[in-house]
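Omission of a single protein chain aside, the complex is shown with its protein chains in their original locations.
Up next is chain A:
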């Protein structure tokens, strides 16, 4: 006679033990579950963005905690994520950001950053170098050195996990900083426009390129002949 296969989870089911405290029957912790529980980022942070226009547009994300601590990340649309990340360094030439130290609750000694100060440099698989900007006028608190040893992991890091640095702006600067950055909606609009623009440009360029290519091909065909002639 076939029997129901035994549930392998059976020994692991939670058993709520009733507890009465101060005359109240304490509700089970499982009753705290809610549908569509927001993520850590959704619970405590506001997303802001900064697009660095040159040498080519690259977007960055600022996760602004309600206590004003900011996480500086690559935006998910950052071109290097699609291209692949080859290397990552906090050594930006004159300074090594990974040597940053902070002391005490005032974060004494933290490097002072302007919004366009370079935090780190990453190089894509296409050998394009991106200077990651600080995005926020602040003091550098912490850098995420994980990416130096394992730059590839930055490609798949979840939201927030891919933070490059943690910075702390002055309380009195926060309102201005937020105003200078793009909100989620503004970013979506602007980034879409930039991409459309780029696609348009690419289309134009490719038309030009096709004609150039044709002439190049003819040149190439004749070139070996010239060589032979030598």
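Definition applied: a residue touches a chain if its C-beta (ideal position, glycine included) is under 8 Å from a C-beta of that chain, and two chains touch if they have at least 3 such contacts; residues count from 1.
Please note the rule applied: contacts and distances are computed from a predicted model.
A.B. asks: Choose one: "tRNA pseudouridine(55) synthase", "2-oxoisovalerate dehydrogenase subunit alpha", "DNA primase large subunit C-terminal domain-containing protein" or "Anaphase-promoting complex subunit 11". The correct choice is the protein name in UniProt for the chain not shown.
C.D. replies: "tRNA pseudouridine(55) synthase"
A.B. asks: Using the document's definition of touch, tell me which of A:136, A:166 or A:182 contacts the absent chain.
C.D. replies: Residue touching the absent chain, from the options given: A:166.
A.B. asks: In the full complex, which residues of chain A touch the absent chain?
C.D. replies: Given the touch definition above, chain A has residues 8-9, 12-15, 19, 21-24, 26, 29-30, 32-34, 37, 39-40, 44, 65, 67-69, 71, 102-105, 107, 141-142, 144, 146, 158, 160-161, 163, 166, 168 touching the missing chain.
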